[in-house]
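Other chains of the complex are left out, but the ones given are in their true place.
A and B label the chains in the order they appear, each numbered from 1.
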Amino acid sequence: MQEPSNTYESWLLKSYIDQMSDQHSSQALSWRRLYLSRAKLKASSRTSALLSGFAMVAMVEVQIDQPNQHIPDALLVVFGVCTTLLVTVHLLALMISTCIVPNIESVSNVHNITAVNESPHEKMKWCVEVAWICSTGIGIILFLAEIGILCWVKFYSISQNTAIASTCIVIPATLLFITFALVFYKRLVAHKYQRHEEGLKELDNLVTELNVNNDGHIRTV
Amino acid sequence: MQEPSNTYESWLLKSYIDQMSDQHSSQALSWRRLYLSRAKLKASSRTSALLSGFAMVAMVEVQIDQPNQHIPDALLVVFGVCTTLLVTVHLLALMISTCIVPNIESVSNVHNITAVNESPHEKMKWCVEVAWICSTGIGIILFLAEIGILCWVKFYSISQNTAIASTCIVIPATLLFITFALVFYKRLVAHKYQRHEEGLKELDNLVTELNVNNDGHIRTV
């Protein structure tokens, strides 16, 4: 009679499947999402502090008020708008990050497996995404544009060729950055779906195997 | 006679309920609040140091004393008031943070579960909240306003359109920031209450289940 061993073996496989599906299920996934949110927010806040700092220093220190410069008003408007937008976008990312990170950290320090549900990172998911896109998406592309505009402001009355040459680099670079962002996003989504499907397939295989084993045992018994 | 197994099972459930209510009770919650306070104060102090630094450098380095500039007195008053307020608010957050964090850290290093009660973070809760709101709430919104005013000061005699365009970004952004802060606060409060109710509901279910099991066992016995 192999009944008990069969029962034990099937129990083992079942518990393994449970564990595996658990790992792909709520608790484990919640923790991974918590770590991802935290890492995203921290990276956002660091990048934002850096870039908004450079933008502000550039605006304060660039000398545009000298008599021999005749910078057209439109250029200055674009410069002002770009700088303000850049600082605003990074401040938003910084604010969201400073608001949510302490709540996530207080949870991840508790060392309690169910504490993950107490973290606001799932409910605030859209905030995390906004901070993330503001900081790495819009923020970096605006910073690139800022460089181009800064060259126009700096070189307008001295050497317009410099400004034009600089623009010829900034425009394709901006397109490249947008392309990278989109490709990266697509790959990330594709990667997630693929992993998800592989997980389901593995579960399927295990279930099939278990059934076959059980059947085999049943037949041999 | 299932009496012993019944007793054991009910004991297990009871201990589980005790543990769960414990987890939602004073000690564990105190530690979580301690970690939250520490994380908030550290984030406050970092953000405050950064933003007050930029504000001070901006005030010292912006050139407003040149003869060809005729900046109206009211604008300069607003600029001075905003910068002073900004630095003061961030200094307050920095002072509170530097005062309370060492007391919290000396407790969290002791690795003694009851040491949490020795930490002043519960009594100083209002201080932590003040530092937090000064730094992320009022502080970031004042910084946004500072950017707008700085554009007026920088571009007043050269290109007022730039200053107007910049203001057109800063004003809706400020409203957005205030809205975000309020929505975030509401969500956080709602999240806390929901978690609290879910915890109570789980306890209720467990108690009911326990009673049913006991009743069932009693009946079968």
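The rule we apply is simple: a contact is a pair of C-beta atoms (placed from the backbone, for glycine too) under 8 Å apart; a residue touches a chain by one contact, two chains touch by 3 or more.
The shown structure was predicted, so the numbers you read here are calculated from the model rather than taken from an experiment.
Taken as a whole, the complex in this structure file is built from 6 copies of one protein sequence, with 2 shown in place.
The criterion applied here is as follows: only the chains that are shown with their structure count from here on.
Between chain A and chain B, the superposing rotation on Cα atoms measures out at 60°, rounded to the nearest 5. Those residues of chain B whose C-beta lies close enough to touch chain A in the complex are 23, 28, 31-33, 35-36, 39-40, 42-44, 47, 50, 54, 57-58, 61-63, 66, 68-69, 135-136, 140, 143-144, 147-148, 150-151, 154-155, 157-159, 161-163, 165-166, 169-170, 173, 176-177, 180-181, 184, 187-188, 191, 195. For chain A in complex with chain B, the touching residues are 49, 53, 56-57, 59-61, 64-65, 67, 71, 73, 76-77, 79-81, 83-85, 87-88, 91-92, 94-96, 98-99, 101-103, 105-107, 109-110, 112, 114-115, 117-118, 120, 123-124, 127.
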